[in-house]
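Note that this complex is displayed minus one protein chain, with the remaining chains in position.
Read from first to last, the chains carry the letters A, B and C; within each, the first residue is number 1.
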Amino acid sequence: MSESLSRIAKEGLWSNNIVFSQSIALCPLLAVTGTTTNGLGMGLATTAVLMVCNLLISYGRLLIPSEIRIPVFVALIAMVVTLVDMLMNAWLHELHKVLGLFIPLIVTNCAILGRAEAYASRKPPVYALFDGLMMGLGFTLALVVLGAAREVSGSGTLFANASLLLGQGFAWLETTLIPEYRGFLLMALPPGGFLMLGFILAGKRLLDKRLARRPLRNAAIEQPLAENV
Amino acid sequence: MVVLDINALWRRRSKIRGGVHPEPRKESTADKPIVTDFPLPERLYLPLQQHLGQPAEPVVRAGDKVLKGQLLAASRGAVSASVHASTSGTVAGIEEYPAPHPSGLPTPTIVLEPDGEDRWIEGAGEADPFSLTPEELCARVDQAGIVGLGGAAFPSAMKLNLGWRTRINTLIINGGECEPYLTCDDRLMRERAAEIVEGVRIMLHGLQCPTALIAIEDNKPEAYAAMLDAAKKHGRIEVVQVPSLYPMGWEKNLVTHLTGKEVPAGGRPTDVGVLLHNVATAYAVQRAVRYGRPLISRVVTVSGEAVEAPRNVEAPLGTLLSELLAFCGHKPERTARYVMGGPMMGDHLPHVQVPLVKRTSGILALTPEEIQAADARPCIRCGRCVSACPVGLLPLEMMTRIRAGQLDAAVSFGLRDCISCSSCSYVCPSRIPLVHYFKYASGELMARQQAQQKTEQTNRLAEEKRRRLERAKQAAAARKAQASAKEDAS
Amino acid sequence: MSKVYLPVAPLTGADHPVQAIMAQVVLALVPATAFGLFLFGWPALYLFLTTVLSAVLFEAVCLKLAGKPASLFLLDGSALLTGWLLALSLPPWAPWWIGVTGAGLAIIVGKQIYGGIGQNLFNPAMLARVALLVSFPLEMTTWAQPAPLFSGQAPGLLQALGITFGGAGIDGFASATVIGHAKTELSQGKTLVEAFANGQFGLAGAWLGWIPGSLGETSALLVAVGGVWLLRKRIITWHIPVSLLATVAALATVFHLIDGDRYLGPLWHLGAGGVMLAAFFIATDYVTSPGSPKGQLIFGAGCGLLIFVIRTWGGFPEGVGFAVLLMNALTPVIDYYVRPRIYGRDYKGKPLKLPEGKE
Partner (left out) sequence: MIALNKETLLQFALLRWQRLRRNFDDLDALRQRLDYQTYLLAVCALAASLLLGIGDLVTKEAIAERQAEDLRATLGQVLPEALYDNDVLASLRVIPSAGEGTGLDRTEVFVAKKGGEVSAVAFKMLATGGYAGDLTLMVGVDRDGKILGVRVISHAETPGLGDKVETSKSGWILGFNGRSLSNTSPQGWRVKKDGGDFDQFAGATITPRAVVKGVEGGLKFFERHRQELLTATE
């Protein structure tokens, strides 16, 4: 039981990460990761959608025939996303002003339909909910890492406007790492997103290779090198 | 005559594509006469296969006494050529001996010990070759074991035979000799122009062909003058100068340049009514038909900086290349590479303890400075190989495909049309051995094809067997049914 | 048996090893560079050296990281050439970090990430220039007025240090390039005749180089001289330069004849901006242009068309970098579809038909 949960966590956060391993959901990724805060906000919104959708679909999995599963999933996801959009507009207005254009796009985020199809429609609700959480957090992690990398290189700050998202209590997060930085616009623009994503993907593969090699060296046991492509 | 003028018009029009201008390096041998008094070696090694096609079948045994020009091994099948004794002596044996080939692998070889008398066998010469029918001429050429002496070593009789059957309009005699260093054809044309012209006339007669063009590169004015002089009496033979450009001697280049016709891919020049022979082949044909002398010797260029006295030598076939080199003052310690043939298309030999064969047009001992070996660098896509390719291929694209293991993609870029002329490798600023890639890929493709044929054959056999069994079964069942029907009836 | 690697032919290489090619291209750039350095003085020289040196340095670091023999690859001079071309396309009085960042972008992102020399899809120098233009629009569009060395208005050695390394700014010297000026004035509803009425820009100046602009785009004449020399040396072929320049000239002529008030004439288009540099030195980059002559003609014409379109209707005044990059992206496609005719085959690769009566 717990082992399975820990595996779900590991898959969602790292080995089957939506961005770093599956390389999907790149459109929202590149669009909103100009700053860390935006990435975090988008990530959390997506996580919420993912969890609710996974849960609903998992509950209904026995009732939903495979012939009409796609329209049902789409209707569910669209509803949840629209609700999130309205709620954010009402209660997280400042963040919504920034992300507003992209929140409805969560509907087209293939990760959500992908998880519904690949996981939630086959597993009991608890697992589906947890999978949604972990996949969502993995996505959030990717957004935050990319956002941070782009924000630091693009404008020299980190967590700019964090208080808009998290409340005044988190204003201390807003730091200027490089004072008097002139700004490297390329990084703030979508091409920079691609560039940085490329570097991060390369870094992850390098890390995975190192990790895979280590037990091999220590235990001297023949193990196939785990490669995430 | 009008026909010729139209041809001349075409000649001016068709420009040769690509090509390179390697340093000729011919001056060291071009002005020295052919050495004809090469001493008989201790032993002669005559491989059974010195030509394209089937190896010849030995007709002598160890210990047999043979005369000069006597048949040692007879041609086998249509595409094959006979081997004759280069001098009189004793057959020491038929054994495996290293062949003049880059691999240096041994092949069946007749070893001949000369008796020093150099006595000719009774030959059947023909005072008037022009009285012979084409069939008879072909038979004479076949009996003399003549093959293309330019390097391809395709049996000449076969070519002539094919030629007069398919109606040839133009016979082109290839005196291009575009490879650097080589001057054997040049010298032959200068010294034995009359014999060559007669050989050409014999071939014209044999082919029932109206005209012959003798093409000589414009960097050989003496040869041109000599040939022009020899041919002026004969209206059907025209001597033309062609630009010196490598690979001018590629037969399809000559066809296009001289006649304006283009040989379709996968075809031969005969498809467009043109036949090509080398000047040395013409000379050999004349010797064979007029005097009944089989092909037992040839003129070979011995050159390279590691040779003290480079020159052309007329030597008996089977002579070890090492002896030829030694005769010309070879300095082994200075030699970095041995090349048989020209440096562009010739073969690198691992050593020179191999015999002179019919297709050996030259043996080069090259110093390190001459080869300028350099490590290959990454391709910078400069496109020089593209403009150098006489065929119109994209060598750089083919090379990248082959490196990536995509042989089929390389084929789609024209790998099968590559003539391995090395022009691309020659001009490559990154010193990439492009032609190696292509040769490797072609070999790989051939192996693949063979494997596939094998599987197909196995499958076919299995299928046939299955069908056979099935038929037997059906027949048995039918018989049974018939029998039972009979039984019922009765 | 078939796998045996046969060491065959040819024995001698041609006389153009890679280093020699790079050296000759650099040599061809020398006149235009020297003139540009003279025209814009010490700050230009500082920026030039910074850019070229950092390009070579980045190349060395990348080679070391990739475990390639630095001596073999560094000496081929390609990094030097990339840095040189980049420096020629920068505003001469830009601060030092523009040069360093640009060199880094060119070598790391533009070249080594793809696998080093010969592998890159885009021209490294142009990739860096465009990335810089997008990232630092202010620095990349602030052009200095010509202030020849040893003339009155030229900054001294120390003052120049301040411009290049100290962030002193060049507000007093700032100006616009010819094409940028024309574009600005047009956007204000003026005609070209009015735009050039004040005589700040002369056609002769544009060709000779006495105008604001990057080092490599001021003297179209000197750049062209270098290019023609390269042509004569057979380092480059005529296809790309001719088709590029002809396309720009033809389009400019047609539109200028249609409406001379709105469209610059062909002489302006060819003489100003980076067209000459692109035609002879950038679009002809071996690695990123098609291999076959016909492909090169298409490539050059495409570059010319895009340059004219971007200059005339695009958001940026100068379109050379974008045009070349866009066509670079098409190079593999061109190379795939446009091939020379193979001997004995038609253009589709089918063997030629035999003449009548033959089989």
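The working rule: a contact is a pair of C-beta atoms (placed from the backbone, for glycine too) under 8 Å apart; a residue touches a chain by one contact, two chains touch by 3 or more.
In this text the structure is predicted, and so the values were computed from the model without any measurement.
Within the whole complex, touches from the chain that is not shown fall on A, C. Contact with the undisplayed chain is limited, among A:H93, A:R122 or A:R214, to A:H93. Against the chain not displayed here, chain A makes contact via residues 62-68, 71-72, 75-76, 78-79, 82-83, 86-87, 89-91, 93, 97, 183, 185, 188-189. Considering the complete assembly, chain C touches the hidden chain via residues 135-138, 141-142, 169, 171, 174, 184, 187-188, 315.
Rule of thumb we're sticking to: only the chains that are shown with their structure count from here on.
With steps allowed only between chains in touch, the distance from chain A over to chain B comes to 2. Ranked by distance of CA centroids from chain C, the top chain is B. In this view the innermost chain, defined by its CA centroid being closest to the centroid of all protein CA atoms, is C. The distance from the centre of chain A to the centre of chain B, each centre being the mean of the chain's C-alpha atoms, comes to 68 Å. For the pair chain B and chain C, the distance between C-alpha centroids works out to 49 Å. Across the interface of their complex, chain A is touched by residues 101, 109, 113, 131, 134-137 of chain C.
Of all the residues in chain B, the ones that touch chain C in their complex are 17, 20, 22-23, 102-103, 166, 180, 252, 256, 261-267, 271-273, 337, 339, 343-348, 366, 370-372, 374-375, 377-384, 386-387, 389-394, 396-397, 412-414, 417, 420, 422, 425-431, 435-436, 439-440, 443-444, 446-447.
Across the complex, chain C meets chain B through its residues 1-14, 16-18, 20-21, 72-73, 76, 78, 116-119, 237, 286-293, 296, 335, 339-345, 349, 351-355, 358.
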